[in-house]
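All protein chains but one are shown at their positions in the complex.
Right after this comes chain A.
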Amino acid sequence: MTTAALPARSVRTARPGAVAFRLVRGLLHRLLPLAILVACWEAATRAADSPFFPPPTEIVQRMREMWFSGPASHLFFSSGAGEDIVPSLYRMALGLLVSVVIGVALGLWLGRSERVLAYLNPLLQFARVIPPPTMVPVFIVLFEMGTQMQVASIVFGAVWPVLLNTADGARAVDSTQMATAEVFRLSPYQRIRYLIIPSALPKIFAGLRLALSLSLILMIFAELLPGTSDGLGFQLTNAQSMSDLLTIWSVIVLLGILGYLFNTILLAVERRVLSWHRGARRA
């Protein structure tokens, strides 16, 4: 095993040219199929000339017109971006933030107190399985139309994975460590800060990842319903009512890019925050 590992390492350190070659080849292998697919799609849509399936180049052009045709001083974001993207992201960020705060705080409490968990468990389990979109009509009645209702919908959908995962993580704290903390007379705050939160953190991140994609979905869903006047979801319904398929495709592609970006950012944060954890695991 060592003999196999040794040459591989020496190649990596000694010959950067070979590394670059391998990197390029790897990238080609990864991205070429996607490029070919897009090219085929382009050719097929141009040949078919169907209004339902616009070619990718036109979609990209429409995206540029709608959102990225602004002056350089605004980082090329146009005013359309301010009307569509900013409100949506604001709602999503607010909803996600509220669900993380509530979910982590309540989750830590429930995870450390078996009694409280026993009282609330049936209610929590039931709330968890309700499909979140069904609550949106309820929130339309209960809250003011617009941002308030949308944020409430996002929170109702995204809070459960955070809460239940945090409770799970907080419950699984090593009992020897808890006993040690007791011996050293750590205050409750110190116990939470230095013991419970760190050991629940991997679970919390697992919940966060679910909450992130759920909040994107619910943000769009809440904006698709009547009573919205801006945001990407509104742009979608608006385009649908005008049968403007190019705009619909553009919004979908943009949402895909946003979803990918959010996920990448969260993964990077997770890797940074949990690097100690993986190191400890390996050792």
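Basically, contacts are C-beta pairs under 8 Å (C-beta built on N, C-alpha and C of every residue); 3 or more make two chains touch, one makes a residue touch a chain; residues count from 1.
To be clear about the criterion, contacts and distances are computed from a predicted model.
Matching "NitT/TauT family transport system permease protein", "2Fe-2S iron-sulfur cluster binding domain-containing protein", "Protein-arginine kinase" or "Dihydroorotase" against the UniProt entry of the left-out chain gives the name "NitT/TauT family transport system permease protein".
Residue in contact with the omitted chain (choice from A:V100, A:I140 or A:I154): A:I140.
As for the chain not pictured, it touches chain A at residues 26, 29-34, 37, 52, 114-115, 118-123, 125-127, 129-138, 140-142, 175-176, 179, 213, 216-217, 220-221, 224-225, 232-233, 236-237, 239-240, 243, 245, 248-249, 251-252, 255-260, 262-263.
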